[in-house]
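What you see is the complex with one protein chain gone and the rest in place.
So, subunit A:
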Amino acid sequence: MTRERRIPPPDRNALRTQSLILRTTGFFLLPLLLLFALFLLLRGHNAPGGGFIAGLVASAAIAVHLFAMSEAGARRVLRVDPRDLFAWGLILALVAGVLGLFSGQPFLTAHWLTVSLPVFGELKLGSPLLFDLGVFLVVVGTASTIIINLAEQDT
């Protein structure tokens, strides 16, 4: 099913969606910020960035979207309940730790796999990346759980 790509009209129930400027920028900022978060996550091992920072950026993206559109809109961006995100993040981090146990090494020992890809050249995949992804998900999950649920509280 193709979704109509246009700036959504103001949500009648939401309090903070009256500004056209905010909605317009929010619409464009969301993908940019999320892409930036992904970029930060992947480069984190060699340059400033990493799962924690990327998670914070992604949470900020969700928050901007929430202010620009609505709480329901923010939930739609996440597609899953934000609570599930931090649960999965914890599971990923634990899995990354358990990997080491299979080869008889201590919990959380890093494991690396070097893959040669035709275009990208040599790519090092390791359990720390998995762990970092877990960190990312926990941060996004925590921040957006708090922000979305706070915003949904009707006074």
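As a working rule, a contact is a pair of C-beta atoms (placed from the backbone, for glycine too) under 8 Å apart; a residue touches a chain by one contact, two chains touch by 3 or more; residues count from 1.
The rule we apply is simple: contacts and distances are computed from a predicted model.
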Open item on the list: Can you match the unshown chain of the complex to its UniProt protein name from these: "Amino acid ABC transporter permease", "Monovalent cation/H+ antiporter subunit A", "Peptide/nickel transport system ATP-binding protein" or "Pyruvate formate lyase activating enzyme"?
Closed with: "Monovalent cation/H+ antiporter subunit A"
Open item on the list: Using the document's contact rule, name the residues of subunit A that touch the chain not shown here.
Closed with: 44-53, 56-57, 59-60, 63, 67, 71-72, 75-76, 79, 81, 83, 86-87, 89-90, 93-94, 97, 107-108, 110, 112, 124, 126, 128-129, 131-132, 134-135, 138-139, 141-143, 145-147, 149-155
